[in-house]
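Removed from the display is one protein chain of the complex; every other protein chain stays in position.
Moving on to chain A:
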Amino acid sequence: MANRTVKEAPTIKGTNPQYLIEKIIRSRIYDCRYWKEDCFALTAELIVDKAVELKHIGGVSGGNIRPSPFLCLILKMLQIVPEKDIVVEFIKNEEFKYVRALGAFYMRLVGTSVEIYKYLEPLYNDYRKMKRLNREEKFELLHMDEFIDELLREERVLDVQLPRLQKRTVLEENNQLEPRQSVLDEDIDDDNELSDEAEEEDEKKVKPKEKTSEKSKKNWKDYDKPERSPSPRYARSSSPREKSSKKRRRSRSRSKSRSRSPTRENKKKHSSRHEHRDKKDRDRDRDRDRGREKEKDIYNYQG
C-alpha cells in the first residue's frame, strides 16, 4: 500500500519500475529512515527540493547495508515515474550537479538506448567533482564525466544492475544516432597541424600521468583519425611555434637597444638615488629571466 508504484505507471523493461532495483536493496531502502521520513508523499516538484539538498552520491554502504539518500530518491523516482520532460530538466540543469547525476542515473535506468546516448553524452563535457560514498563508508572523489562513463559502460553502478544498453556502433549503423562528436576533436586537429615527432616524444614522457586522468577519454574509436590519446593542453610540450616566440622575447629583453631607449634615460634622471641599483638590476634581470625561461620549460615538460 505505501510502497506501491503509481497506478498509471508504464511498465519499464517489462516489469514494475521499482523492480529495477533488486529485492534485498529495495527492502533495505523501504526500511531506512530517510525513506520513511523524507520520501513520504513526494511528488515530482518536491523531489526537486530533496534532490537539491543532496550532498553526495552513493549506493549502499557499511556493514548494515545502509542505502544513501541518492539511492532512496532514485527509488522514489521509479515509484512515481515522473514525465520525461522533468527528467530532461534534471539533466540539463547546470547549477546542481547532484540533481544532474540523479537525472542521468534515472534516465539510464528508464530510457531507451537512443535517449540514453542523446542525453547522457553531452554530460561528458562536465568535469565537476562529486563525492561518492563507497561500500566502506568512505568518501571518494569522482568527476561527473567519470560517472557518466561508468553509467554508459559498466553493468552495475551504485549497487543497481543497469539494464542492457545497445552498443553505440549498432545504433550508428541503423542511422539512429550520429557518430560521436567529441569536444576534444578540435584539440586533436590542432595537434595534428604541428610537428608530430617532437610531440610524440613528449607524450611518451607525459603518458604515465595521462593514464591517471581519465577525463579526456573518447567514447568510441574513430578509425579515420590516427591512434593517439588526446593529451590535455597543459600537459603538452611547447610547440615549435611557442618555442620560437619565447626566443624572440628573450632576445628583446637582452638587447642593448632597450637600455638606450629615451624612456629609460628619462627614468634615470629622476631616480638618481637608485642609480647603482639600476645598473645591477639589469644584470640581475637578465639572469632572473633566464632562470624563469628554464622554469617554464620544466613546467611544460612535467605538466
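One rule holds in what follows: a contact is a pair of C-beta atoms (placed from the backbone, for glycine too) under 8 Å apart; a residue touches a chain by one contact, two chains touch by 3 or more; residues count from 1.
One rule holds for everything that comes next: contacts and distances are computed from a predicted model.
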Query = So which of "Ubiquitin-like protein 5", "S1 motif domain-containing protein", "Proteasome subunit beta" or "AP complex subunit sigma" is the UniProt name of the chain that got left out?
reply = "Ubiquitin-like protein 5"
Request  = Check the options A:Arg28, A:Lys76, A:Arg100 or A:Arg132 and report the residue that touches the missing chain.
outcome  = A:Arg28
Note = In the whole complex, of A:Arg4, A:Lys55 or A:Arg135, the residue touching the missing chain would be A:Arg135
Key: For chain A, the residues touching the chain missing from this view   = 24-25, 28, 60, 63-65, 135-136, 156, 159
